[in-house]
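With one protein chain removed, the remaining protein chains of the complex are shown where they sit.
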């Protein structure tokens, strides 16, 4: 796809980079002059997917998290990818409240947040082969 | 080099991304809790190098700008790269007030800013082969 | 991110400033659990007016405290939810589990 503007970030799997990812995407998307509500939705969804890559994909171990963000007209496309453990049962993983790490006080709401806050969510994953989360948000100009 | 934390950004050669680059680097570097003065120095230097890639490297045409940022202890390493026209005479280019685009109201102070605000500056370039700007800043914790 | 706590009767008031995400949740959790036992508190009231961002890790952290404190026979309440986190708050259904109040005074009176 040919975007109006596009950026790619590769970052270490380090929980400090959750905030970095949010701020970067927010700064990039702010070029479209979106409403505060849309900015918050996108920031929160990015935070969920990057956090998942770090704690589930890489089990808090070393690895790289890939973030791609582009926009065309008023549509924002975001892709977050890891080369981590992957997801065995995507349907189950996406159910509200399902978490494989209850001992870490995970709420199991990450995918539900992304689904609620974004206009489209696609999860591509396979056990042992990493995970790609693709999201689209149609923004309203403020 | 093995950094404590590292990120890479690939962005379109689009002047809107000057602000995006600054904010992203600022957010990343803020993990070290630097002083406001250090943050400003780094933001300004990043802005200079990214702007140069866009207007000189790519002559405001399509291209990709590569930004790498990592830190180890209190040292911040930044590399900004383009695959643009390159620099024929680096020594001359780095002289204060030298600009090849006076008609664009360039001040010719970009490299001087980087040299003044950062602790080390290295420019690697060749005509027709793009430019790499490497900068290091030792930050003080706030 | 900054967590401050103070005791008001046996209610530990927790004021969080900044972002609540997975990274900061761990720090927040440790500080709260430490202060709760040190201060021999019974209940916890979260004052969230200065929270700039929260994602589902924050929901998990709040529910985690709720579960722990319930086991001790105490209660958890939330007050002053900032505008920034209203959207995730509403969608999470947290209010069905933890009581939410508009002001700290109200929360301390009702708990």
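We call the chains A, B and C, going by the order they appear; numbering starts again at 1 in every chain.
Keep this in mind: contacts are C-beta pairs under 8 Å (C-beta built on N, C-alpha and C of every residue); 3 or more make two chains touch, one makes a residue touch a chain.
Keep in mind that this is a model prediction, so the values were computed, not measured.
Colleague: What are the shown chains in contact with the chain that isn't displayed?
Modeller: B
Colleague: Can you work out which residue in B:32, B:54 or B:76 touches the chain that's missing from view?
Modeller: B:54
Colleague: Using the document's definition of touch, tell me which of B:59, B:74, B:107 or B:142 contacts the absent chain.
Modeller: B:107
Colleague: List every residue of subunit B that touches the chain not included in the displayed model.
Modeller: These residues touch the chain not displayed: 15-16, 18-19, 22, 37, 40-41, 43-44, 47-48, 51, 54-55, 104-107, 109-110, 112-113, 116-117.
Note that in this section only the chains that are shown with their structure count from here on.
Colleague: How many angstrom lie between the centres of subunit A and subunit C, each centre taken as the mean Cα position?
Modeller: 26
Colleague: How many angstrom between the C-alpha centroids of subunit C and subunit B?
Modeller: Each chain reduced to its C-alpha mean, subunit B and subunit C end up 42 Å apart.
Colleague: Round to the nearest whole Å and give the separation of the Cα centres of subunit A and subunit B.
Modeller: About 28 Å separates the centre of subunit A from that of subunit B.
Colleague: Can you list every residue of subunit A that touches 2 or more other chains, as numbers and ranges?
Modeller: 16, 19
Colleague: Could you list which residues of subunit C touch at least two other chains?
Modeller: There are none in subunit C.
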